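Only one protein chain is missing from this complex, and each of the others stays in its spot.
Moving on, here comes chain A:
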Amino acid sequence: MSTKAGLRAGDGAKDGGASPLSKSLYNLSIQQPSSSSSMSRADTTSDICPVCKSSRYLNPNMQFLLNPECYHKMCESCVDRIFSHGPAPCPIAGCRRTLRKVKFRKITFEDLKVEREVDIRKRVARVLNKQLSDFETLRDYNDYLETAEEVTWNLILGVDVEATNRKLQLWEDSQKAERNPNAVKRSFQADSSTTSDGSHGVVLKKGGTQRKAMASSSGNTPDPSASLDEAFLETGFAFKGLKKYVPPPPEKPFDPYGGWSVKPQLYTLRGDYDVEWLTKVKDDPSHVAGGYDMHEFYSRALCEAFGGLGVFIDEEIPARENQSSGNAVIGTQTAAAAATGAKDVNMDDVF
């Protein structure tokens, strides 16, 4: 780790700030402590890796990571060094959780308690995501919100974690079953790796099968069958005043005409018409092979035969103009008068 970090620092020095990115990063890391000198103490503690004790002063590119398993932070190079060969226990004294490298992520908040609370809230909000419109009364909704908050604080403060986790899992599964009835129902198993601060041991994915028996015997993980029974007992996702979920109606096939159709008034289309001048086209294989359908021709010909038969231009056009302008008849005289005054009204001219 130190070699790598040293190499990086050396790179920056050798460049002499040639690359703009590394230069700006360098400036950023230099300026940060100097700008807030009053918080220098807090900064120095937050800028020193608790594992390898290397500080940001020596290694400006240092980045801290944490694992949501135990929320202990350490620098990137420590993570590389300790966990690159597989899962290992947390190097912080007193914490014996087994961590894996993939779970490490960057720190968003300086205060790790906040970081953890945000994670928990995220998880709860994913399950308890009802809205006011889903409830019959505001009162029921408020009750529901209180339940959600209670669950959240139980998890944050570590009160009754086991039961709360099981409840959450139950709700999640019941909602999943409701939204997607075809999904295969998983057996309810509180996976301890997702719980953040349970006091029981860690079950690894690799050795999960071997250790499951041990874990369940220790009483930390509830028996799957027992939890299933409980699910039925608790009737899953039940809140007072919650409206029943109505799945949205299946989408109709796309209609390019937006529901409009042509209903001819004056003719009824027949299946086939037999006229001498059509036989040539009908029997021509080159027309049939191309997918030409005589019905298209029939419907179009008949539609054009009667389209506009009841449209009387000498009545409809003046009526339309009356509507639009309010000026009834523009006689020849008025038009002539208008034309002499106006320059180019009706004559569009490109030149």
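What we mean here is this: a contact is a pair of C-beta atoms (placed from the backbone, for glycine too) under 8 Å apart; a residue touches a chain by one contact, two chains touch by 3 or more; residues count from 1.
Just so it is clear, contacts and distances are computed from a predicted model.
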| message | Can you work out the missing subunit's protein name as recorded in UniProt? Choose among "ribose-phosphate diphosphokinase", "Ribonuclease P protein subunit p14", "Cyclin-like protein" or "Very-long-chain (3R)-3-hydroxyacyl-CoA dehydratase 2". | response | "Cyclin-like protein"
| message | Touching the hidden chain in the complete assembly: which of A:V246, A:A289 or A:I313 does that? | response | A:I313
| message | Of the residues A:S261, A:S286 or A:Q323, I need the one that contacts the missing chain. | response | A:S261
| said: In the complete complex, the non-displayed chain touches which residues of chain A? | reply: 258-270, 273-276, 278, 298, 300-314, 317-318, 329-332, 334-336, 338-340, 342-351
